[in-house]
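First the structure, in the form of structure tokens, and then the observations on it.
One chain of protein is taken out of this complex; the other chains stay put.
Just so it is clear, A, B and C label the chains in written order, and each chain counts residues from 1 on its own.
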Amino acid sequence: MRELICELLRLFYQKGWVSGTGGGICAAFGSNTVLTAPTGVHKERVKPSDLFVVDSQNGKVVHAPKDRSLRISECSPIFCAILRQRGAGSVMHSHALSAVLAADLAGNSDRVIFESLEMLKGLSGSTNLDKHPVPVIYNTVREPELESQMRDVMGQPDFKNSHAILVRDHGAYIWGQDVWETKRHAEVYHFLFEATVARAQRHSKK
Amino acid sequence: MRELICELLRLFYQKGWVSGTGGGICAAFGSNTVLTAPTGVHKERVKPSDLFVVDSQNGKVVHAPKDRSLRISECSPIFCAILRQRGAGSVMHSHALSAVLAADLAGNSDRVIFESLEMLKGLSGSTNLDKHPVPVIYNTVREPELESQMRDVMGQPDFKNSHAILVRDHGAYIWGQDVWETKRHAEVYHFLFEATVARAQRHSKK
Amino acid sequence: MRELICELLRLFYQKGWVSGTGGGICAAFGSNTVLTAPTGVHKERVKPSDLFVVDSQNGKVVHAPKDRSLRISECSPIFCAILRQRGAGSVMHSHALSAVLAADLAGNSDRVIFESLEMLKGLSGSTNLDKHPVPVIYNTVREPELESQMRDVMGQPDFKNSHAILVRDHGAYIWGQDVWETKRHAEVYHFLFEATVARAQRHSKK
Partner (left out) sequence: MRELICELLRLFYQKGWVSGTGGGICAAFGSNTVLTAPTGVHKERVKPSDLFVVDSQNGKVVHAPKDRSLRISECSPIFCAILRQRGAGSVMHSHALSAVLAADLAGNSDRVIFESLEMLKGLSGSTNLDKHPVPVIYNTVREPELESQMRDVMGQPDFKNSHAILVRDHGAYIWGQDVWETKRHAEVYHFLFEATVARAQRHSKK
């Protein structure tokens, strides 16, 4: 699992989702514990021994890497909130440009609707006929302050089939039952972001 | 052939044609049998032993992989219909964004015309002077339901030189005499999609 | 040199310049002879033993690869014409989308002017103050028929500092004194194409 997380970080880096030391991933590891990448490091260079083990119930570090210069991600409370409130097994955090541009489409609304795309079938519980809403929240100065907005949107019935939250000017949090579903959901949502941004550009010209 | 199919899936993944577990490929293998990738798996990670052998005449599984968790692709009936009706030796299914945007260009029409591009010469039976029509069909809830629309367009004389079918909001099916021609046709058609979408964006601004 | 040509074909393929079996490269090899890639093959898979040796004075094959299924490129007469008329040591042929879109900018004119870009300094004999003209010719049904247009533009004083010819709807021929200058010129010209197309898109909106 540790090696797989590092491999996925390298893949996400190649895709431009975790550049500039931003973004990250966590995955359940054992009972009520979760493996998380450190903050402020070049994500494509994270080694298996660099990961933190965190208690997903209270967010406390259970096992820190030997390298004491590494710090736990500021996303950690957010990751834990999603794991608990959604019963997810893994969460990734993307700094992709397409996520920022997709959030821009919301304007002052609290959501972006994704529709008319086969790729919706790649989301657990969705069909390609769905109008699939993803909540869009406001960015905050520090990442833990996003948590209350997130708890709120995760509790809304409209978003019960959403596996992602867009953060304006920032990116997205995307989750799944396990690390493989999170990878699939991440690829699907980034496709939805890119397709919907491209279609919006075309419509704005008509 | 099994290793080659897996190599091409990795290549298609790098190109963004089979992300989010979508898309796939099949190739004739022996007499009236075809090798097909499983569904619902990360296509760049398919191993040679994960492939199904299917009877292309009746679509039945002749040989299943040892890993019993793998399921045959929903595309399998479509792949077999193309192999039989067109005498193709291989079919690939793309979930590329450029295919979705190219299909958008059809509006309510039943086709997109590709023209004024040297790359048309890369299609078997075409010249760079051709106005090359590709049929565009409507997406359906489940992939096997596409089959009747496909049989219809494949039977139309207008599309006798087409080696591709675009599916609105979904992607494309692209085929060739063998796996190498299918790879060449896939690269040519995706170039045609990208070029024609880029030119349409420019014209819409004039 | 044979291995280097194959390595550059793989690089050009990754950049999207020689997809769908299109495009290619040749390089001087000995006295008045030139190594050329075969036609109709997946360029990223060409092996050193697949290359033809051609007499650059008369275009005749001096040494053919052992694999008798390989055919010499239709570009070969064009490559030889550029080598002789410009004293080039290597020529590459690109099927890049950016070359097609850059040629579109010419409209009915016989040229595109590239200017206000530092990258012009990467062209032998140019400064970043230059208004650098690249000739744009019409596409023909078969590649050897491009040759007379090419001889004409290569003889025009306006284009004496050009190391490239754009072919409408098709791509570009780019050359240099040797294979390394050709690689540098190819990277510079594709940058000029992309930058000038991007700037034209912006201006068309004003």
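Note that a contact is a pair of C-beta atoms (placed from the backbone, for glycine too) under 8 Å apart; a residue touches a chain by one contact, two chains touch by 3 or more.
If you're wondering where the values come from, they're calculated on a predicted model, not measured in any experiment.
Participant: May I ask you to name the displayed chains that the omitted chain touches in the full complex?
Facilitator: For the complete complex, the undisplayed chain touches A, C.
Participant: Using the touch definition from the top, which of A:I25, A:L51, A:I72 or A:V100 touches the missing chain?
Facilitator: The single option touching the absent chain is A:V100.
Participant: Return the single residue from C:S109, C:T127 or C:Q156 that touches the missing chain.
Facilitator: C:T127
Participant: Take the complete complex as the reference. Which residues in chain C touch the chain that isn't displayed?
Facilitator: 116-119, 122, 127-129, 180, 183-185, 187-188, 191, 194-195, 198-199, 201-202, 205-206
Participant: Since one chain isn't shown, list which residues of chain A touch it in the complete complex.
Facilitator: 19-22, 42, 95, 97, 100-101, 104, 139, 141, 167, 169-171, 201, 204-205
To be clear about the criterion, only the chains that are shown with their structure count from here on.
Participant: So how do the chains connect up here, line, ring, star, complete, or something else (other)?
Facilitator: Drawn as a graph, the chains make an open path, so a line.
Participant: Can you check how far apart chain A and chain C are, centre to centre, with Cα atoms defining each centre and the answer in Å?
Facilitator: Chain centroid spacing, chain A to chain C, equals 44 Å.
Participant: Show the residues in chain B shared as contacts by 2 or more other chains, in ascending order.
Facilitator: Residue numbers touching two or more other chains: 201, 205.
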